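Note sheet for the following structure.
The complex is shown incomplete by one protein chain, all other protein chains being positioned as in the whole.
In order of appearance the chains are A, B and C, and numbering begins at 1 in each one.
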Amino acid sequence: MNTLGRVFRVTSFGESHGLGIGCVVDGCPPGISVHLPDLQKEINRRMATSVQHTPRQEADRVEVLSGVFEGKTTGAPIVCFIENRDVDSSSYDEFRYTPRPSHADYPRYVKYQGYADHRGGGRFSGRITAGFVAAGYFARMIIKNRQDIQISSSIVEIGGSPPEQMDCTSLHGDSIGGIIECRTHNLPVGLGEPVFDTVEGELAKALFAIPGIKGIEFGAGFALARMKGSQANDQFCKQGEKVATVTNHSGGILGGMTSGMELIFRVALKPTPSISLPQGSVDLRTGEEKSITIQGRHDPCIVFRALPVVEAVTAIVLADLRLRM
Amino acid sequence: MNTLGRVFRVTSFGESHGLGIGCVVDGCPPGISVHLPDLQKEINRRMATSVQHTPRQEADRVEVLSGVFEGKTTGAPIVCFIENRDVDSSSYDEFRYTPRPSHADYPRYVKYQGYADHRGGGRFSGRITAGFVAAGYFARMIIKNRQDIQISSSIVEIGGSPPEQMDCTSLHGDSIGGIIECRTHNLPVGLGEPVFDTVEGELAKALFAIPGIKGIEFGAGFALARMKGSQANDQFCKQGEKVATVTNHSGGILGGMTSGMELIFRVALKPTPSISLPQGSVDLRTGEEKSITIQGRHDPCIVFRALPVVEAVTAIVLADLRLRM
Amino acid sequence: MNTLGRVFRVTSFGESHGLGIGCVVDGCPPGISVHLPDLQKEINRRMATSVQHTPRQEADRVEVLSGVFEGKTTGAPIVCFIENRDVDSSSYDEFRYTPRPSHADYPRYVKYQGYADHRGGGRFSGRITAGFVAAGYFARMIIKNRQDIQISSSIVEIGGSPPEQMDCTSLHGDSIGGIIECRTHNLPVGLGEPVFDTVEGELAKALFAIPGIKGIEFGAGFALARMKGSQANDQFCKQGEKVATVTNHSGGILGGMTSGMELIFRVALKPTPSISLPQGSVDLRTGEEKSITIQGRHDPCIVFRALPVVEAVTAIVLADLRLRM
Partner (left out) sequence: MNTLGRVFRVTSFGESHGLGIGCVVDGCPPGISVHLPDLQKEINRRMATSVQHTPRQEADRVEVLSGVFEGKTTGAPIVCFIENRDVDSSSYDEFRYTPRPSHADYPRYVKYQGYADHRGGGRFSGRITAGFVAAGYFARMIIKNRQDIQISSSIVEIGGSPPEQMDCTSLHGDSIGGIIECRTHNLPVGLGEPVFDTVEGELAKALFAIPGIKGIEFGAGFALARMKGSQANDQFCKQGEKVATVTNHSGGILGGMTSGMELIFRVALKPTPSISLPQGSVDLRTGEEKSITIQGRHDPCIVFRALPVVEAVTAIVLADLRLRM
């Protein structure tokens, strides 16, 4: 199921080493101004925010194939397409039948009976998140248009250290992960559709589509499990004319709905599974154990590049919830 | 949106102090044997697993209104209904316009323009999870029927301590939360529908429908963000004829699909927001700040009662993913 | 799949000879005034509009189990339930394995592997349309509330004759069908979501859920296939301040969207398949041909009783499309 959302719907398509990757955005209202260089800027931001970024120097150019006319959305489906260039798939043949540890390779092989495109991770590559970013651009335009909703994200921890302490140069073929925090201001009260389409639930589902995310917590999150109710509860007060809370341990969500306070969550990213150390695998044809080594330089840390993706996915979910009101 | 799932679909309905609560289960295959006393047993398990459980002594009797014939599912929608009894709503009038901190009251009031049933938390009461448990019974029958899939859960932490150390007697009107771990054995390889309907995403979305859950992590979860790739990666090996991994930091999920290893996740529950200490609120009619005190005895710790709910929701998601294969 | 609609969603449940039948209405906005005697009146209208109506004298009493509070919808799911009474299922045992011609019996047996409830047609009985009527009541309240949309229906033909010529007394155990026309006034321009969720498509899909409907046409329908473009085209004109068309061969729909003209369609109902003449069947256990005779008095003509059902289903679709705008 490659479609997310109920009113603002994003369909992801494409493979890492096929002709290209992209997305279809359906349910975007007509009349939203679209500035293509801004869309391209978001794509660029995902490409190379890491100092130690991936050596694949794809000059990702995004094209809008439909749904925009005279600089504005038309209400019809918007297709964004990014061609794949400079693709060298030869190094992936080695892993076609010997799955790389902590990659999608093994269950993908079983589930798709060997027919999936394995090159460069195929459909399971982090590259498909460029399509999320493209869709996120339109989502941001919607929520900006309707209310001045602002999404920002930052790295809280990287490789177990505060972000300013990171030194990727000494990884020697190993990799690190990190924790990203995302905050959204100016949300209206009452976004979210209980009982199942809660703000937490919708965001969590969407964010777990980003390869490498293995945990999410809202507000004080896991720390709440260690508080007393008297500490954890966010008491109400007035802030000018607005109903607010004194603390915000709830992360801006009560009963699955936005409370009007800042929306706060954190996601945990595991270290990139592509490392250049020898690892144990199994040949899926012969059933024999086998040691593999992933050649070439890989991004030792995708945390920086994940920031615009986390924001884009957040925007997609919030736009969808906003349009459902 | 009160429906969850794509093939095995659960619709939740009812309010805490209305006529009753329940669920509709659609998409259940025909011919599944149903033993009503077993269904009732799951409902009972949710009612009173806590030593210090809620004083509302509801003898929840579940009725099956449709979809079962001659002791077997028919393939038609199954409706389970649990009547509300011994309901005293008088104490809730006080909070109709003065929202209780960290409850759903405030955004519910705004979103539903004051028309929502506020009594006993109404639609946002933990009581609706009895409907999840009923639906979960049928889900378990399906996954047991198709493969011997076993779901179990346990408390990892309660009020910040190991579960055996808990002492609820000294809470003096305050409350505590905790962390639950859930494990599932014998899953086939390849459950989960990337890119958006991942196992993590589908489970997370469903579990956040349980009131009080504020975080989820799969496998090593947040700890993965502090590991190197060489530590985090789960190397492959053979276990008899089966492809397995030496470690299971991934919690049985790779690329959003089950890997055949044990599925492991933990959820964080915040402390029950109903505490008997005075708390700050705002009168939504006059806009004035006001102190409120929640009367009566409330469950100071819902963590025990949440165990069968977490298992039921897990079963619902796994049955849905299983039927999609 | 027993759920219809995207925003205003109706889930049907129940069997003809089980505990009861009903519906869940999800997505109904809060604050809609509900007058239960009016809901009951619609149910009554379906029960006995035929002079020669079905001899089953079910005093259908509709109960609202959830979603209504203090006389208004709350925004939560509304469950309507109608208990089955005076049910005598003995006469149906004969047909459990010998399917009645032009009933659902045969494919139901195959599809549900014999587990479906066969009594009284079970899930495939016309009786389930009482649930549609209940849901339709809420749909009407919505579209009335938002705009003064009026739905009416009439019989165009019955047993091949104009409705005033019908004489059901001389059918001698045989049955007749008919054609119903439905008209809706005061629709806004632009309902319908092309390309797939057109007004025609959404109405057609929903109406074919009414047992016995085998054809539908919009505006001039099949007659359009015999016109020249110059005759068929509805030229535009002004009617006061409003853009209108001189003719309305399109039945109020252009490009799958409402045009603001009267919405007009006709549906063809086949004759009731329960007739008391001997008919050929096959014993599904032995594979032998067998003659069967359906005992008892059955409704020889359901066309009258179908009127409130057609209107209810139309209201459900229009409310859903209206809430999507």
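Criterion: contacts are C-beta pairs under 8 Å (C-beta built on N, C-alpha and C of every residue); 3 or more make two chains touch, one makes a residue touch a chain.
Computed from a predicted model, the values in this text were never measured in an experiment.
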Open item on the list: For the chain left out of this view, which of C:Ile128, C:Leu263 or C:Ala319 touches it?
Closed with: C:Ile128
Open item on the list: Touch as defined at the start, partner being the missing chain; which of C:Asp26, C:Asp60, C:Glu193 or C:Glu311 qualifies?
Closed with: C:Glu193
- [ ] Among A:Arg9, A:Arg45, A:Lys144 or A:Arg183, choose the residue that contacts the chain missing from this document, as touch is defined above.
- [x] A:Arg9
Task: chain A residues that touch the omitted chain in the full complex - done: 1-3, 9, 11-15, 18-22, 24, 26-27, 30-31, 65-67, 69, 72-77, 79, 81, 111-113, 115-117, 122-123
Open item on the list: In the complete complex, the non-displayed chain touches which residues of chain C?
Closed with: 1-4, 6, 12, 99, 101-108, 110-111, 123-124, 128, 157, 159-160, 171, 174-179, 189-190, 192-198, 200-202, 204-209, 211, 213-222, 224-230, 232-238, 241, 243, 245-246, 249-251, 254-260, 268-275, 277, 279-282, 284, 287-289, 300
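One rule holds for everything that comes next: only the chains that are shown with their structure count from here on.
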Task: Between chain B and chain A, distance of the C-alpha-averaged centres to the nearest whole Å - done: 26
Open item on the list: Please tell me the distance, in whole Å, between the geometric centres of chain A and chain C computed from their C-alpha atoms.
Closed with: 44
Task: Separation of mean Cα positions, chain C and chain B [Å, integer] - done: 37
Open item on the list: If I count partner chains per residue in chain C, which residues reach a count of at least 2?
Closed with: none
